[in-house]
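Let's look at subunit A:
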Amino acid sequence: MTDLIADTIRGSWTNFLYGVQIYLPRVLAALSILIVGWFIAWMLSYVLRHVLRWLRFDRLVERSGISDMLKRVGFPSAVTLISSTAFWMVWLTFMLSGVAALGFAGMEGLAVQFVAFLPRILVAAIIVAVGLVTANFAWRATLLASVNANLPSARAVSSLTRWLIIVLAIAMALEQIGVAKAVVLTAFAIAFGALMLGVGIAIGIGGAPIARRVIERQFPDRTNDVKETDDMSHL
Partner candidate 1 sequence: MADALWYKDAIFYELHVKAYCDSNADGIGDFQGLISRLDHLRDLGVDCIWILPMYPSPLRDDGYDISDYYSIHPQYGTLEDFKEFLAAAHARGLRVLTELVVNHTSDQHPWFLEARSSRDHPRRDWYVWSDTDERYPGVRIIFVDTEMSNWAWDPISKSYYWHRFFSHQPDLNFDNPAVREEMWNVMQFWLELGVDGFRVDAVPYLIEREGTSCENLPETHDVLKFLRQRLDTHYPDRMLLAEANMWPADVRPYFGDGDEFHMAFHFPIMPRMFMALRLEDRKPLVEIIDSTPPIPDSCQWGLFLRNHDELTLEMVTDVERDYMYQSYAKDPVARINLGIRRRLAPLLEGDRRCVELLNGLLMSLPGTPIIYYGDEIGMGDNIYLGDRNGVRTPMQWSGGWNAGFSSTDPERLYHPVVSNPVYGYQSVNVEAQKRNGHSLLNWMRRLIAVRRSTPVFGRGSIKFLLPANHRVLAYLRSFGDEQILCVSNLSNSAQSAELDLSAVAGAIPIEMFGGSVFPRIRELPYVLTLAPFGFYWFRLRWL
Partner candidate 2 sequence: MDTGHSRVMRSSILSDELVRQLVPVGQVDIVVGLPTMNNAATVEPVVTAIHAGLARHFPLERTVLISPDGGSDDGTPAIVRGAPLAYEELRGSKSLRTTHRVSAPFDGVLDRSGGVRTVFAAADLLQACAIVVFSPDITSLTPDWVAELVHPVWKDGLDLVLPIHPRHRFDGPLLHQLVRPLLGAAYRRRLRADLAGHFACSGKLAARMSSHPLWQRDVSRPSFETSLVATGLALNLAVAQVHLGPCRFAPRATGPSLSELFQDVVGAAFESLEGNAPDWLTRDAAPDVPVFGTPAVLEGPEPVIDLAAMAERFTAGVRDLDPLLREILSPETCVRLKAVTHTGEGVRSFSDALWVHVVYEFAAAHHHAVMNRVHLAQALVPLYLGRAASFISDMTAADDGAIESRIEALELEFKASRSHLVERWNSEGGSGR
């Protein structure tokens, strides 16, 4: 009996030590991947941060108005955001590789799937970034054009323009990364369509005189030859 127990215990310890023999290198490998990956990610983020600063990327972002938006939503500066994103994306890739190195079943393709998913995230980020820039530009252009054309509610019109573009950009980004694709598309279509329908009804019923005045101001009837504005020459 004692021999059976000793054999069993010896066998278990042999299996255990065998398992440790097999899995310990894997753990060590995973740890080393994590550590090296952290260093690489940190180096990349450091270099990226300095390159962007040298290129005065922060000024460009400031001029495009994106930095304002980021501050409003409590995000750090664009340079920090980009370098941090780069750090996490690289380290996450190494982390997943490390996990895969452990050899657990079902986890081998995780890193590959993640890496395959990365470009879509990148494209979505670019869509959002471009959307933000465009929205800001359109906001400013609409505001100036409306003010200089003496149109009423210039700020409202320009803000509406900005948010429409932002919403469109976010919807496109979500569609790109495939998050609730059908829901996003449908919701956007419904919202956009309802908005336009509402605007049409509002103008048709309540704002017809205003719209008429605005249009008449843009396309004056010169046949009556009535001077509506001054004829001083500015130049």
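A quick word on the picks: all candidates are chains of the complex that A comes from, given by their letters.
Quick note on the criterion: a residue touches a chain if its C-beta (ideal position, glycine included) is under 8 Å from a C-beta of that chain, and two chains touch if they have at least 3 such contacts; residues count from 1.
For clarity, every value in this text was computed on a predicted model and none was experimentally measured.
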item: In-complex contact partner of subunit A, selected from candidates 1 or 2; value: 2
item: Sites on subunit A touched by candidate 2 in the complex; value: 59, 63, 137, 140-141, 143-148, 150, 154-155, 227, 229-235
